[in-house]
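Shown below is the structure under consideration.
The complex is shown incomplete by one protein chain, all other protein chains being positioned as in the whole.
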Amino acid sequence: MAGAGEAPVFVVAGGGARSALHQLRLAEGIRIVATPRHAAVLLIVGRVTEAATESIRHVHDQMAGPRVTVAWGHPEPTAVPVRAATDGGVAEATELIRRQFHNVVNGVIAPEPVWLPDIDPVEWRGVGPYGHGGAGMTGGTPYGRPLALRAPARDGLELDVLPLTVGPWFPALPAGLALRVSFQGDIAQVVEVVSADLVGFESPGGVVARTGEPLLIRDLELARARHHLEWMADTFRLAGIDRLALAAGRLAASIDPGDSALVDRLATGARRSLLGPMSLRGVGVLPSDIDLSGLGPIARAAGRDDDLRATEPAYREIGFEPVTHHGGDAWARFEQRAAEAVQAIELAGRAGDRRAFGAGEIEGPDGRHRVGEPTPATRLVTHLEQMLTGLEWGDLVTTVQSLDIDMESVTVGRAAA
Amino acid sequence: MNPGALSYVLVSVFGVGAVVSGWLVFRTDSMLRAAYWLMVSFVAVGAMLVVLDAQFLGLILILMMSGEMTIMAIFMIMFMMNPAGLNPMVMVHQNRTAIAAGVGSFLVLAWVGLVAEFPDRPAPIDDPTAELGEELLGRSMLVFESAGVALLAVMIGAIALAAKRGRFGDADAGSVEPAIDIESSVDPAVEAVADADHADDADDHGAGHGMGHGT
Amino acid sequence: MIQLLLVFAAAIFGIGVYGALSQQSFVMIMMGLELMLNSAVLVVITFWWGTTGGNPAGQLLVIVVLAVMAIEAAMGFALVTAVYRSRKADITEKLKKLRS
Amino acid sequence: MTVLGVVVQVAAVLIGGAYLLAVADRLAGGGSANVLAALAHPIERASFLLLQPVTTTERPDLPAWILAPSLLAGLAAVGAVPVPIGGPSAAGDISAGLVLFGAAMLIVLVAVFIFGWAPNSAMPMIGGYRFAAMVLSIGIPFSLVVLTTAIPAESLSVGVIVESQSNLWYIVVQPLGFVIYLVTAAAIAFWGPFDLPEGADLAGGIAAEAAGPRLAMWRLAQAALMVTLSLMGAAVFLGGYHGPVLPGWGWTLLKTALVLLVLASTGRTIARMRVQRLVWFGWVVLLPLALVDVFVSGWIAL
Partner (left out) sequence: MVGIGAALVVFVATLIAVGVLQWVWAAAGEHDFAVPERVPFAGGAEPEFHAWNRFHIRYYAMALLFLAFDMEMVFMYPWAVVFVREGALALIEMLMFILILVVGMVYAWREKSFEWA
């Protein structure tokens, strides 16, 4: 009975896994959960680097059990010992996950043991006068860890600050992004990006390397629309609108060039679900000293008419005009991406076999990619600390999500620089 | 008024519960537990009121105290060091005097309660809530309205005191943290172990935080 | 019955006295005070029920005690916050030295 | 009806309602349009959760962690006791029933807060504190609109309130109150657009560290709480057991199911609210509206 239901899966998503993962979310019989405690299957999808091993082991051991690990599109040598692997499509992956789940729950295969050593990391017993780890009420390491530190706060109450590394596989943040957050209450008083390049990349040059010769506008625009729709699905999921998230995911998996009516309906649905007033409006406004040029939808959502496509003759032939929105907050970015998805589908319908870009630069879905220049995601990550400081945790997550940071692109940008 | 055996049983159970949980408030290291033991004590007293036919007052006591005790837990966790009691907590002074005072007041009050003769005029059981409402809106209207004014004063006062910025600038502007050594002010009656612990805590307060103790 | 209730009330009051006198931190002292008020509620209702023939003023008195509790709690917490903000002190010993 | 009868009745209504809610939630989430699969889904999930071990963390407050689901379930059950289901003169009738219900719903805050606090983990703890902010903001409007139904009935007894609606359901004179009730009820059951304590940004929030039977019990208790809130909403606003043709209990259950389905359908179709906006919304929008509801209803009742 237990093995018949949906397989609860916790996902470690590496490079090149974005679309595959979105398709997996649509599959019957799979439930992607937010915490390993609720999961029985650990899915490693896409490329992760050697540096990610430790964190994957942590996540694995935090699963409640019975647990099993499955790899999908995850090239050898694997960072961790996986039970089963596939390089096939979504159907194969779904089948494999469900079979492994069924087997481990019903005792056909043995549950996996822990991967990390089973030893107390810190010696603490018997140190203080009560054997509690240290002297005084706040000293020492009771139960193996110290207590949080006292620190001044912006409202003048010098209470505790709790430094905590969130990520790299925290479900609400981009996969591979680890933030070291100093929590004071639920406010992130200090934010640092822990950069370890955990996510591997598919091709070392990223999007730009594939632009040796001009690209078909039709393919480029469909990819853009798909990217934006997948982003919208993630945004809906973060806001708890599961029905729309599924609709956006289905739409992303089956876009028809020229048929943008469904995307329009999706945007209308988002407005009806009060996404703007309830959770996005007024969140994630960027500081004014950040250079927006080349940041694509983010810049255009702040009213900047900044688009490489406007300089391409082929685009002008099919009547391209950049869309912009005002406000520069998370809601403006949502409206911007929805409008760009509509526009991209229409452009793809009109493009025929026209080609554009190819001189080492391209207007990607997340902004300008140019040879020798950091990718938009790389630039955004360097600004994260400044942008996220002082935000309430929910607003912080919304802000990061609205920026659409792909850690694979960050790794590529760092490797190129 | 002829309270049945069941009333005696219930009053005894809830009474013992109220006293024990009230005592546990001061016997636990965790601030969360302290606040919620106090709430249990209030809930037990509320249940006793219900047994005494003051159903409305008993339930309203529970309603009010559940909200108030959560706020108390929040503030206690906010301001007490080591709020979860991960290290043992000793934060008492003049312990013996306090125990003597507590026991003494219990004995005196219990004695008064046991020996004094009270008139026996039991409450008729009709609708005490309605009576209370009529009292509030009739004879005691002034009590009711002045409670409103008092609550307004409390709201404004509490916000003015607690908030960071007020009409006259930052709340802590111009204040200085006193340089003190706490040992000299600790009551000698405190037990030796508590004293040792306490000196450490004083250090914590003075020198930032106790993180450096192990080193 | 009345005697039983009064003994319980006395016990709660005694614990409250102990708490208010022995605790060092402001918030714990407030808990002692609240316990004393708790016992006051019990005593008032005991008398209301057993000796006054259900005089509604007794119920009103309980409501007043509840209001006192709420006011004490709100002002207490606000004061703790204000003192902590300016002096970083959460225990009474530190307040003895407030005069500079 | 004896005390045992009340126990059985409450248990049956809450468990049945919880099952209905789980199925409706499944269908509303859009995961599957297959009704049969949705009917099997809660049972499959429960059987998996009961198979998992109960996880723990390094140094949890274990008594609090065990107590929290029990307390939540107990509060949901006790809140359902004062509601008459079959008709007048139910054994569960309590003269201050509304106060009992209000107290139980406010103590939900305690259950959720300690459930978030207990595992000694950052995300659940933030979830618990968020819920405190929510309840402190919407608790007063919630109590006010429930109380408003007592004005025309001149009693705090739910039985009397339902009985006094034989001619006119209170939703007709207090539509605003009913809307506020639905909004605040969803918030108290941390459901729908108000599931902030277990929002996606907290990776499961208060329940992030819980697994196995403890999580199953927590989910059951939450669903039972939703049923209790729907039951009370059906009783004080929709006339409870009043209605033609069907027997009294049929009407009560039908109306409860209706309220439950409304809450289930909005749960996953409206975006989650930011906590700061919710605090503002509770105090600046809901509280004045609830006060308006009180005085308008009072004016009508005169």
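Here the chain labels run A, B, C and D in written order, and each chain numbers its own residues starting at 1.
Here is the rule we go by: contacts are C-beta pairs under 8 Å (C-beta built on N, C-alpha and C of every residue); 3 or more make two chains touch, one makes a residue touch a chain.
Bear in mind the structure is a predicted one, so any value in this text is a computation, not a measurement.
A.B. asks: Give the labels of the shown chains that the missing chain contacts, considering the complete complex.
C.D. replies: A, B, C, D
A.B. asks: Would you indicate which residue among A:Leu157, A:Ala248 or A:Leu295 is in contact with the undisplayed chain?
C.D. replies: Of the listed residues, the one touching the omitted chain is A:Leu157.
A.B. asks: Considering the complete complex, identify which of D:Ala73, D:Val108 or D:Leu263 is in touch with the unshown chain.
C.D. replies: The single option touching the absent chain is D:Ala73.
A.B. asks: Can you tell me which of B:Ser21, B:Ser41 or B:Thr129 touches the chain that was removed from the display?
C.D. replies: B:Thr129
A.B. asks: Using the touch definition from the top, which of D:Arg26, D:Arg214, D:His242 or D:Lys255 touches the missing chain?
C.D. replies: Hidden-chain contact among the options goes to D:Arg214.
A.B. asks: Pick out which of D:Gly17, D:Pro42, D:Pro119 or D:Gly239 touches the chain that's been left out of the picture.
C.D. replies: Final answer for the missing-chain contact: D:Pro119.
A.B. asks: Quickly run down the residues of chain C that touch the omitted chain.
C.D. replies: On the chain C side, contact with the omitted chain comes from 63, 66-67, 70-71, 73-74, 77-78, 81.
A.B. asks: Over the whole complex, note the residues of chain D touching the chain we left out.
C.D. replies: Residues 3, 6-7, 10, 50-59, 66-67, 69-71, 73-78, 80-82, 90-100, 102, 117, 119-123, 125, 129, 132-133, 136-137, 139-140, 143-144, 147-148, 150-152, 154-156, 203, 208-209, 212-214, 217, 220-221, 276, 279-280, 283-284, 287-288, 291, 294-295, 298-299, 301-302 of chain D touch the chain that is not shown.
A.B. asks: Which parts of chain A face the unshown chain closely enough to count as touching?
C.D. replies: The missing chain touches chain A at positions 35-37, 55-59, 61-62, 65, 114-121, 142-143, 145-150, 153-155, 157, 159-171, 173, 178, 184-187, 194, 392.
Quick note on the criterion: only the chains that are shown with their structure count from here on.
A.B. asks: By the contact definition above, name the pair with the higher C-beta contact count: B-C or A-C.
C.D. replies: B-C
A.B. asks: Centroid of chain C to centroid of chain D, CA atoms only: how many Å?
C.D. replies: 33
A.B. asks: Using mean C-alpha positions as chain centres, tell me how far chain A is from chain C in Å, no decimals.
C.D. replies: Computed value for the inter-centroid distance: 52 Å.
A.B. asks: Averaging over Cα atoms per chain, report the distance between chain A and chain B in Å.
C.D. replies: Chain A and chain B have C-alpha centres separated by 47 Å.
A.B. asks: Give me the residues of chain C that touch two or more other chains.
C.D. replies: Within chain C, the residues that touch at least two other chains are 81, 84-85, 88.
A.B. asks: Two or more other chains touching the same residue: where does that happen in chain A?
C.D. replies: 142-143, 155-157 - these are the residues of chain A that touch more than one other chain.
A.B. asks: Mind pulling up the chain B residues that touch chain D in the complex?
C.D. replies: 30, 32-33, 36, 39, 55-56, 59-60, 62-63, 66-67, 69-71, 73-74, 84, 86, 127, 129-130
A.B. asks: Contact residues on chain A for chain D in the complex?
C.D. replies: 1-6, 8, 28, 33-35, 37-38, 40, 64-66, 105, 142-145, 162, 164, 170-172, 183, 185-186, 237-244, 246-247, 273-275, 278-280, 283, 392-395, 397-398
A.B. asks: Once bound in the complex, which stretches of chain D touch chain A?
C.D. replies: Those residues of chain D that touch chain A are 28-32, 40-41, 43-45, 47-48, 50-53, 55, 58-59, 122, 126, 129-130, 193, 195-196, 199-204, 207-212, 215, 268-277.
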